[in-house]
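Shown here is a partial selection of chains from the complex, left in place.
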Amino acid sequence: MIDVLYFAWVRERIGLPREQVKTTAKTVADLVVELRSREERYDLAFSDLSALRVAVDQKLTDFDASLSGVREVAFFPPMTGG
Amino acid sequence: MRISVQEQAFDLGAETSCFAAGHKDMGAIVTFTGIVRDLPDDPLIAMEIEHYPGMTEAALTEIAQTAVDRWSLGDALVIHRHGRLIPGEMIMMVATASRHRKDAFEAAEYLMDYLKSRAPFWKREITAQGEGWVASKSEDEDALKRW
């Protein structure tokens, strides 16, 4: 089980801030494929990966990052701090 | 080094004064403060800042520690608010203390460039016409190439 978190408009499109996902995905990209196949709202939220960023266990990473031993994955748009 | 992610307002004067007073062995102190712009003709009613609790503090700590190491800073301070802010309110501040002005300036600019695009904050603008997420700017991403 992995905690999957969504922020900003990703959260709004998917309609929830976090959920537990049972998955055998090996990478973040695999997880995205699984999520997109669930429902249209997921498919829409992940339709343009270039507009998304991902953090694995609270560290920014890439979509080809491994999920081995991972507890938390977060998807969000590019950050706008400062 | 102090990192604070907080909902409540901070006192810029008190924070700046306290930071400088703690570093009398440093010749140069630089601060940057970000404010929600309050423009007479601007339709902005409020700005809402979402963040990623846990990761935010870790990301800010890593960014600040990198700056401290790279520029041999005496100290660094980062305060960043989240929640609902109205025009005129302060969003965040950074402060750097160094022996030399060039290092204090560069480190503060580095902190700001990384805070903009590498710390997990997302801004949403609420106007009379509606609401929307602030888009990241390509110039903010480009600014990182300097470092």
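A and B label the chains in the order they appear, each numbered from 1.
One rule holds for everything that comes next: contacts are C-beta pairs under 8 Å (C-beta built on N, C-alpha and C of every residue); 3 or more make two chains touch, one makes a residue touch a chain.
Because the structure is a prediction, the values reported are computed rather than measured.
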item: Complete complex composition as a label formula, though a single copy of each is shown; value: A x2, B x2
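The rule is short, and it goes like this: only the chains that are shown with their structure count from here on.
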item: Whole-Å separation of chain centres (CA-atom averages), chain A against chain B; value: 26
item: Residues on chain B engaged by chain A in the complex (per definition of touch); value: 34, 50, 52, 54-55, 58-59, 80, 91-92, 112, 115-124, 133-136, 141
item: Chain B-facing residues of chain A, complex; value: 5, 7-9, 55, 58-60, 74, 76-82
